[in-house]
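Sharing a structure here in structure tokens format.
Of the protein chains in this complex, one is absent; all others appear in place.
The first chain written gets the first letter, and so on, giving A and B; residue counts start at 1 in each chain.
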Amino acid sequence: MATIKLRQVEKRFGEFQAVKPMDLTIDSGEFVVFLGPSGCGKTTTLRMISGLESVSTGDIFLDDRKVTWLRPSDRDIAFVFQFFALYPHMTAQQNIAFPLQAEGESKDEIDRRVKEVVDLLQIGHLLNFRPGKLSGGDKQRVALARALVRRPAAFLMDEPLGALDADFRESMRAEIKQLHLNLNATTVYVTHDQIEAMAMSDRIVVMSNAEVQQVGTPAQVYYDPANLFVARFIGSPGMNLMASQYGNGIVRLPGANQYVVSPDWRMALGEGLDSDDVIIGFRPEAAHIKPDGNLVGEVYASELYGAYTMLHVELDGNEIVHIRSDRQTRYPIGSKVRFDLDPEMVRFFNPKTEMAIN
Amino acid sequence: MAAFEETGPRNPVTESIRVDKVHPRARFMKNARAILVLILALIGLIPVVAMGLTAFKSRADVVAVPPKLAFEPTLEGFVFLLTERSQLSGSKLEEAKANADDLGLFGQIALRNGQRVNGPSDYVTRLWNSLIIAGGSTIISVVLGLFAAYAFSRFDIPGKDDLLFFILSTRMLPAVVVTIPLFLMFRQLGLFDTHLGMILLYTVFNLSLTVWLLKGFIDEIPREYEEAALVDGYTRFQAFYKIVLPQAATGIAATTVFSLIFAWNEYAFALMLTSNNARTAPPAIATMLGRGGIEWSAIAAGTLTFLIPVVIITFVLRRHLLRGVTFGAIRQ
Partner (left out) sequence: MSDVTLKHITKRFRDVTALKDVSFEIEDGEFFVLLGQTGAGKTTTLRVIAGLEQHDEGQLLFDGEAVDNLTPADRDVAFVFQQYSLYPTMSVYDNLAFPLRSPLRKTPEAEIRQRVQSAAEKLRINHLLDRKTAHLSGGEMQRVSIGRAIVREPRIYLMDEPLSNLDAKLREALRVELQHLQKTQGSTTLFVTHDQVEALTMADRIGVLDQGRLVQVGSPDDIYDRPATTFVAQLVGTPGINLLPATRQNGSLVVKDSSIQLLKQSGSDKVPNDFILGVRPEDVQPTPDGDFAGEIRLIEPLGVETILHIKSGQQSLLSIVTGMASWSIGAPVRFNIAGDRVHYFSNNGKRVS
């Protein structure tokens, strides 16, 4: 298995910059997810690694081999598409065998290797069907088998679960992760679904506007987002972010609420801010509803999620905070609730630079 | 190629086309292809240009060998085309020349060939007939086609597929095969050489085209639009009029142009089923070839005037037309 290195890789379409120059090293055996909204450049980056798209500047290395100008077929990588891209006129078996035939393997070798991946993915019962007869999940299993059978140096996957039903997506997500654990193959996976990214990855590359926003483990991007975009994008709902004022160790939130900053943060805030303006951020589970809580707001809506309740609390005219609470919590719309914040989980951002303060 | 892979291009590629080739040499190919297409287009335009030039040549210039590219333009051809003239001689010619200042532009041009303009030629009537017949049949077939297409698109009509096939099948027969029966029918019904007869005939021929084309366009308009209007308190016809029609404008424009072009250019039926009263321009131009000396410049002028209405309509509707032609080929 290979390491993948991107050195100042950039992509332009005429005037339009689709990917700003980026550096990234993906270790051998690592599962890296490119995460971002549509149009952020994540798929373009993946396609440049695969060779389906040419780079405008910069270089791509597989291990120490420079592959920038190699054809996709010469790069020793496998690509899994969102819409499966199975050949409709071939059976599942023929589809899986196809890449090996292209390489001119002997019939025995092809049969042996097809059987190997078929056993691994447990899709023996599907082999004689054409793609049209298969369910979405089974199609993607066959597509995975076709990618695996070549034993490539790296797997590139472009939203492989995007076309599947929601309930199916969850189980396929676990299957792909299990497969990765078994094979330990370098994998680059593109998705716009932050839950998929969190659940599957070793590291997440968060992208927006053609630029890398943060590279980090799921825990890093969740607890310590580098900027406002990451804070908002990760989590469901995202981090609560309130434009506030800071002075003398006290953050004044909307609606006359105040939060006393812990001593460790005072220095950082003093250094990180260039005015009184600050953005305070906290995850929905960092707020705890208490009768004697320091912060107060009015219930805007309350949502039962089965295992828990998400409370949407209006601090003043516009600002709404999301508070995750146990499912016994039931408040009618318009009632007052008081809550406190867990100081461990409070974060601050500079409103001008939008960067986290730490 | 091998060396290229080693080093990559000497200069960074600063622009790329959407259909990515790994190799930047693709750009050269793209330019080469564009030049080839340009050359082919120029070759294709030569006859049209030649015709345009001929229409403005004098009798002598038309038959000059080698053909003249530079010549003195004259409206002679148009005069021959659009007027009935009589040859003058002797004193009458002298008298006409003396009063030449009283004549219009056409009269003076005719006089140069020793002729007097007696009135407009048949060809003006032919052109007028063409306008009435092609325009009338186009309007009727588009309106009828629109209703039929809407019904086929939206309602669960029993035997819908068979009906649609039947409508299409009227187009499968070569037109010439049915001219004799049609001729007999028209004579019996008193439709021979009438405007009504030709309008009916072209409408029937165009209807299959308009139904199929418009059905395709209406199919692309989501029915949710009308259903929303139905729920919002509108009747089916109001929903059709207010919602479907504006959105089908593109398709209607494209269909109009297609059926107009057919009716305008049609030759065989017009030749067989009209003689004088309802004769259209295409057979008239053709018969000019047969009358006495061949007036090439008049024929070229006739063809040119014949082209103009279609060019105007196509130009007016061009934005709709371009969208209409690619419509359906691209799905979001």
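A few points about this structure:
Keep this in mind: a residue touches a chain if its C-beta (ideal position, glycine included) is under 8 Å from a C-beta of that chain, and two chains touch if they have at least 3 such contacts.
The shown structure was predicted, so the numbers you read here are calculated from the model rather than taken from an experiment.
From the options A:Pro218, A:Gly255, A:Gly272 or A:Gly297, the residue with contact to the unseen chain in the full assembly is A:Pro218. Within the set B:Glu72, B:Asp102, B:Asp161 or B:Asp232, the residue that contacts the chain not displayed is B:Asp232. Touching the chain that is not shown, out of A:Pro237, A:Gly293 or A:Pro343: A:Pro237 (per the contact rule at the top). Take chain A: the residues that touch the chain left off the picture are 37-38, 165-167, 170, 173-174, 177-178, 181, 192-195, 198-200, 218-219, 222-223, 232-238, 283-285, 300-301, 303-307, 310, 312, 320, 324, 333.
Where chain B meets the omitted chain, the residues involved are 222, 224-225, 227-235, 238, 243, 246-247.
Please note the rule applied: only the chains that are shown with their structure count from here on.
Between chain A and chain B, the centres computed from C-alpha atoms are 56 Å apart.
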